[in-house]
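One chain of protein is taken out of this complex; the other chains stay put.
== chain A ==
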């Protein structure tokens, strides 16, 4: 579903991604972890070209993301992306946040889109707030709406960049449980997160990154019990501590 081959990226002189080769298979849940500044956000943001790459290739659902023929906006509309800071549109109701892209970009019928949006809100447990505005919601509620907004475009895969890092601890659970149920339904997911319990329970693979490289790809059990790379070992003993 998402294939990184020899991906290299520089911010000026600084190389943020170094020869990244990896694959997220259809229906897989991949958790990307690693110390701060290791390039996790950079990597996940290259998939929908929020960041450009300078070398290598990324295939998303069979499309060459950086190919000359790929239509950027169409590509992006097929990638579900969830941000750390939710980034809901504050001037629109919850419902309008969700229906905006399907109506304006896909030109779908308004009442159909609305019905679907209400189903999605129901799924994330937010249908009672359909007419509320984002700043009337808690962080956890906003993030659940943001997930519904991304799902409304019916993307074949969902990307999460630290979806719970901006949340108060008591709200982390509600967002993770929405993500878990998505995973259960077979959604392909790539998640940057520090929630190691989520990784343990839900992930099919854990990618460990450091200094712009993927140093280890393993099943969560193996990764947490017997990490092979020394950096991964120290990372895990750090989070245990």
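What to note about this one:
As a working rule, a residue touches a chain if its C-beta (ideal position, glycine included) is under 8 Å from a C-beta of that chain, and two chains touch if they have at least 3 such contacts; residues count from 1.
What we mean here is this: contacts and distances are computed from a predicted model.
Selecting from "Alkyl hydroperoxide reductase AhpD", "Amino acid ABC transporter permease", "Cytochrome c oxidase subunit 1" or "3-isopropylmalate dehydratase large subunit", the unshown chain of this assembly corresponds to "Amino acid ABC transporter permease" (UniProt protein name). Across A:5, A:85 or A:177, the residue that sits in touch with the chain not pictured is A:85.
For the chain missing from the display, the contacting residue among A:77, A:127 or A:177 is A:77, taking the whole complex into account. Summary of contacts with the chain left out: across A:100, A:130 or A:211, the touching residue is A:100. Where chain A meets the missing chain, the touching residues are 48, 50, 72-79, 81, 83, 85, 87-91, 100-101, 104-105, 133, 135-136, 149-150, 153.
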